[in-house]
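For this depiction, one protein chain was excluded, whereas all remaining protein chains were kept in their positions.
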Amino acid sequence: MDKNHLLKLLEAVAGGHMSAEDGAEKLQHIAYEDITYAHIDHHRSLRKGFPEVIFGEGKTAAQIVGIMDKMMDQEDIILVTRTAQQKADVVLSHFPTSVYHADARMIVLELNPVPITGRGLILIISAGTSDIPVAREAYLTAIAMGNTVDTIFDVGVSGIHRLLNHTALISQATVVVVVAGMEGALPSVVAGMVDRPVIAVPTSIGYGVNLGGVTALFAMLNSCSSNVAVVNIDNGFGAGYMAAMINRD
Amino acid sequence: MDKNHLLKLLEAVAGGHMSAEDGAEKLQHIAYEDITYAHIDHHRSLRKGFPEVIFGEGKTAAQIVGIMDKMMDQEDIILVTRTAQQKADVVLSHFPTSVYHADARMIVLELNPVPITGRGLILIISAGTSDIPVAREAYLTAIAMGNTVDTIFDVGVSGIHRLLNHTALISQATVVVVVAGMEGALPSVVAGMVDRPVIAVPTSIGYGVNLGGVTALFAMLNSCSSNVAVVNIDNGFGAGYMAAMINRD
Amino acid sequence: MDKNHLLKLLEAVAGGHMSAEDGAEKLQHIAYEDITYAHIDHHRSLRKGFPEVIFGEGKTAAQIVGIMDKMMDQEDIILVTRTAQQKADVVLSHFPTSVYHADARMIVLELNPVPITGRGLILIISAGTSDIPVAREAYLTAIAMGNTVDTIFDVGVSGIHRLLNHTALISQATVVVVVAGMEGALPSVVAGMVDRPVIAVPTSIGYGVNLGGVTALFAMLNSCSSNVAVVNIDNGFGAGYMAAMINRD
Amino acid sequence: MDKNHLLKLLEAVAGGHMSAEDGAEKLQHIAYEDITYAHIDHHRSLRKGFPEVIFGEGKTAAQIVGIMDKMMDQEDIILVTRTAQQKADVVLSHFPTSVYHADARMIVLELNPVPITGRGLILIISAGTSDIPVAREAYLTAIAMGNTVDTIFDVGVSGIHRLLNHTALISQATVVVVVAGMEGALPSVVAGMVDRPVIAVPTSIGYGVNLGGVTALFAMLNSCSSNVAVVNIDNGFGAGYMAAMINRD
Amino acid sequence: MDKNHLLKLLEAVAGGHMSAEDGAEKLQHIAYEDITYAHIDHHRSLRKGFPEVIFGEGKTAAQIVGIMDKMMDQEDIILVTRTAQQKADVVLSHFPTSVYHADARMIVLELNPVPITGRGLILIISAGTSDIPVAREAYLTAIAMGNTVDTIFDVGVSGIHRLLNHTALISQATVVVVVAGMEGALPSVVAGMVDRPVIAVPTSIGYGVNLGGVTALFAMLNSCSSNVAVVNIDNGFGAGYMAAMINRD
Amino acid sequence: MDKNHLLKLLEAVAGGHMSAEDGAEKLQHIAYEDITYAHIDHHRSLRKGFPEVIFGEGKTAAQIVGIMDKMMDQEDIILVTRTAQQKADVVLSHFPTSVYHADARMIVLELNPVPITGRGLILIISAGTSDIPVAREAYLTAIAMGNTVDTIFDVGVSGIHRLLNHTALISQATVVVVVAGMEGALPSVVAGMVDRPVIAVPTSIGYGVNLGGVTALFAMLNSCSSNVAVVNIDNGFGAGYMAAMINRD
Amino acid sequence: MDKNHLLKLLEAVAGGHMSAEDGAEKLQHIAYEDITYAHIDHHRSLRKGFPEVIFGEGKTAAQIVGIMDKMMDQEDIILVTRTAQQKADVVLSHFPTSVYHADARMIVLELNPVPITGRGLILIISAGTSDIPVAREAYLTAIAMGNTVDTIFDVGVSGIHRLLNHTALISQATVVVVVAGMEGALPSVVAGMVDRPVIAVPTSIGYGVNLGGVTALFAMLNSCSSNVAVVNIDNGFGAGYMAAMINRD
Partner (left out) sequence: MDKNHLLKLLEAVAGGHMSAEDGAEKLQHIAYEDITYAHIDHHRSLRKGFPEVIFGEGKTAAQIVGIMDKMMDQEDIILVTRTAQQKADVVLSHFPTSVYHADARMIVLELNPVPITGRGLILIISAGTSDIPVAREAYLTAIAMGNTVDTIFDVGVSGIHRLLNHTALISQATVVVVVAGMEGALPSVVAGMVDRPVIAVPTSIGYGVNLGGVTALFAMLNSCSSNVAVVNIDNGFGAGYMAAMINRD
């Protein structure tokens, strides 16, 4: 429930379209709603401008559906991340208007159209083919939060000219998300090309001493470019979310 | 040399105040200037809107002075980070108008006043007394880059009410930098209170399995709040720089 | 076999209800009982006030049943931890009065009612939905050991007000168990609110540099609150056991 | 300032021995006191029953003296941990009644006698000669918090009979603190002998793959005895504090 | 092929029971025998007194059978370690006199009776039920190499009296192998009881920061007893082999 | 005090050369002797055949002298390991017959001649010049424990012929100690040449990812030769002690 | 597309065998070709003398086929690494002339014969049977890049004579690739025998503290021989590629 929702409810009461009793009952649920397996923090939309996102991993389809049911009345959009196909099928059968993005393993249920509110362009760049799922998670998250988003995929540093070809687009972004596995070098190079914040996302792509992404993560934290901050390994959602925060007016 | 500098130079030539030859010679130095121990990237101010910052650790006082000498003609402000008192004394004797901030181990040489250009407030919060030097480095960097900056120090999570007392100020920030050592819990709590990006800075403060700050770093990367991105351990400079980038219009 | 059991046996002999021979034979088994795959330490109840608990992981259902058979005559309650559903089904078919708690993956066979002997309240707090299984293991263990236990679930630090709403209950506890994964920040915050011992339980919940719970563990060991001690990752049983020890008169 | 202090102040006002104005001014300082380098949390004694302890490492002698000055009026006892001899000399010259315990690197300033309030005996056991400083820190902390404390030093597991000789004393403790470096095996053995909580303190004593105490820490967290919880490496203070919390009525 | 085998072959030639040509051909194979996937080091029995042991993990049943076929003519006994049941079934169908020990996951094919040649008793002690497979691997290896071997299982340090009950047997051993997971404390305690070499075997048993056995390994390497040397995690075979080497006259 | 000492004391009493009272008083001290900073385990010589060795690191010269004073009456030889020159000077001024071996940083005080009791030859091999101090510590320890010891130094695997030149000597050893830093490859090669136990000692020699000796340690634990067991990094003393145990009849 | 391809195309246009339009269209694709899931870097053959190699892991069979389709027109040979049998079957059904090497998990599609262009002999040596797949990957890669390649397999350091038997062949190589798991000692020994560059490949073969190959990797990086450089764990392809680069005229 964001401020707009709250305003509408109060206006409804003010305008006599809703009884004070009904309004009170609805408001009662705003703070936290307790279902068996989760405290749903409805107050969050008010406080943070975006509803809680459901982390699908480790939740059953039934639990996801249950939480979505509670959120539906009060939110404009619901995101479920890290959801396998099979689980998603169950969720989609309950919410036929929701969409499953298999590449990003993400469910999006848009209840009301999300207007573009971000002040500029968010650009998502990824290094290799295998990094695309994480990049797509960032992309869908930033879109869902009301931003203009563009992407450049598969421009790793071993063929630096592929990246330099996109200099014009890169210089237009307000914030850049850079996704890379293996040696995690791409964010440093991109950050050296722009005067904007770069959110670096290490991925677990690679083998041997990639250490499941820790090497890319540490490389990014040691970037010789100063306009780089980093999120957890494979955390495309977090990068998209952070980019949206930065892109807020 | 930022765009303004370049413009003035060209206007000087255009207005006949500088010969074309002199202008050409000056421009020749813009790209990169090679002294024995460093390629100075003058082009950087043009590309990134802020001059290269001198990382003082591992450079001699003479090397620092040498680099500053080359930068002076073309920059409005010069920062030297991670400089011990003794080394700073030598630098200050060469540049009497420069200021040494002992707590942040940083030298600031302001050649021209830095106007406030940031779009909102940058807020720096730190957890413990020992984290203050890192927080101060972030503070001075953000100030040097033309921002309004405020601070709240010593509000660790073991006495959560100390933090909650500052809710009003926290909610006014455009971007928040949170500095913490030990268990690194503060950024998660702060990020849960705002709808703005939080840059988390782990410090090496603690002992035993603080692992020189790695524990705080990993805790911050695992934050249950999504609006958090992280920089390297003790990297107050990077956090201030990143915050300034985010605070750019 | 606890002191009470021993006393009864001796009284039975004293009162002529059991022959000295039978008594001797029964006592002979008290120290250690050797079956093919385990030394059962019956003496343990006498020494430690609670029978050995069967760690189900890595034991076959048949082995678990075999050990329970030997323990049944001499103990009031038997706990089996870390037991998958399938294995539990076999055990329950042998001991129909035993109960399987699927969420905590734990079997409880209560042979005699366990009286409340703890001196105060044990409170179990958990951070996220996914931490509940570990919290439940602590809960069931503390209950089985004769304590009054209460719980607060899903009150992570990214919405600190959810926790503060429970201040009254928290202040009533004699000992608090706090279960958290990801950044492991909750125990520090809770410990800052009470003047009682806090047992912190890191969980393996999270991804990337949560390192299977090591990050949460290290964060907890670095807590800026002093009234915190820590058990192994996902060790809900150990936390419940330790809390019961602390709650002993 | 603990409850007793507060009560006395209010009684002084009530009895006319202190003007309301003076009382108000004194109370004003209770919550938090802000000096240049620290927020002193006076409210803490009220909330947690023991004043904040000054962590001496990384603070100058002047800073320690400054903080002690502010605390003196309101506390009965002040502890300063991890203080080197030279720094302690400065502190003692300001507070001649304070005592420096060189072995534990700790300063104790007892302003009012600390009555014994703990419900039972706290026993501190250490494995090797080199572990004694950490054990002493735990000892002095528990004493300062109003407990009866006893010690058994130098009873490592390579000569198990040395430990078994003390069985009688060990069985009288309400809580046992066990300090050990190297392989960290002692807490498991001690915990197997008692039905009381054991707080294990790993030390950094050893070399090679002792990893500065991490090996002892991990061994203790993997204890095959369930009544063990662990604090950070060399954290004798924390262990003594935790033991005092457990020993509280 | 050990020295005895070689001697017999030469005597056969000397005695006219084998032609020089046949003898030469047989000897030709002694050094190394090359099959597609392995250099079989027949010379090894001569050099080291025991044939190469087949490490079953990562080899197909067909490869194991192939190597055994080549070794059969020249060795008295063949060991295959780390072999799953299914693979073992195939091997046993080819060598019906071989025996599969499921608990140790080991195949033993005794072609000629192995005489006892060790100078004293090898004793294998293990800490927990789950450590038995590794202990059994050590046991079978030492037996196969011609030693008198005895065992004491399930005598972990949390009930130290279980171990002390076996003092008499322990003091008779020439070399002791101690197998333990979790905190790995048992070797230190055992080594403190004897004046004989102790070979410590860490196992991967445990969870959380047992780190797959690394914690037990490091604890053993830090043993406060000096008569301890260590082998790799779960390396029961190596411990049995090393014990046999030590027990050699 | 070893068995011989005990026997002599009892014979002295039996023969009237010592009063029963004096004998009793002397025996009273046998078990453990408590001085301020250490429990001296006199019983150890009886139990383990060799007196406790003083680990010099972290003890003051005064403490070392104090412990030696107590041990002198009852032991034939006293070893002090890891003692810097300066500390050794103090000790030698108290015990002029003691000898300081600077290369091994070890003090040896031989009170009675140590007869050769080991059953065979102990051979110490080291890889590089820098590994010699650790090898010397092993050498002196094995000598002190009554063994015939020989050495081969500076025969690293990068010039394998240097090692092969010593094949004859190597094959005569009953037990071989191999000391190596860097990649720790030497024990595998040596162990492949003999049918005797090899005790491998990793050293901290090297840089970068030698990780202070952990790389050599892990390499040795993964040796493709089975007759290798390993002690802690730089633990020359432990290797010499273990070799002496193995060389015992 | 290598220089030869390009030359032929231009000659075809020059000779009137291809229209300028067709030539232009073909050239248009040279730089980068964008299909849904990958930027194919055709320019690479020109720049690096060898086409991009398809890393099969994490790609579907359909994706592999798609990329091969695009490459076919312009390359002489196509390699696909890390491809499981099942996936390979699909690929081979599309490209019947391609060959699947099951041991190296590699597909080779030779469209035109690859002439030998390397200046000398590349020799691949491996330590154990289980290291052969990685060695074979290096072998096939070096062959595909136009080199004379020979191999010596299963010559680990525990039987050093097996290696020394091959001294003549080893001394003929221009570059040596050495593949080893476990303790990773073989490259040091081989490098000590030659005055040529050695590329060391650690494998993940082993268990316990082999740490999935990290131990072998670190051992190789610490080699006491200076003519050793290292590639990632199990990276047989990279080693073969690097060897081919070194063997280039």
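Things worth noting here:
Here the chain labels run A, B, C, D, E, F and G in written order, and each chain numbers its own residues starting at 1.
Definition applied: a residue touches a chain if its C-beta (ideal position, glycine included) is under 8 Å from a C-beta of that chain, and two chains touch if they have at least 3 such contacts.
Since this is a predicted model, take the numbers as computed values, not measurements.
Considering the intact complex, the chain excluded from display touches A, B, F, G. Remark: the omitted chain is touched by one listed residue; of B:S126, B:S188 or B:N235 this is B:N235. Within the set G:V80, G:I160 or G:I199, the residue that contacts the chain not displayed is G:I199.
Of the residues in chain B, those that touch the hidden partner chain are 32, 37-39, 41, 43-44, 57-59, 63, 202, 204, 212-214, 217, 232-235. Contact between chain F and the absent chain runs through residues 129-130, 132, 153-155, 159, 161-162, 205, 207-209. In the full complex, chain G touches the hidden chain at residues 47-50, 53, 175, 193-197, 199, 217, 221-222, 226-232, 237-239, 241-242, 245-246, 248.
The rule we apply is simple: only the chains that are shown with their structure count from here on.
In whole angstrom, the spacing between the mean C-alpha positions of chain E and chain F is 28. Separation between the centroids of chain B and chain F, computed from CA atoms only, is 55 Å. Looking at chain B, residues 159, 193, 208-209, 217, 221-222 sit in touch with two or more other chains. All chain pairs that touch, listed by label, are A-B, A-C, A-G, B-C, B-D, C-D, C-E, D-E, D-F, E-F, E-G, F-G.
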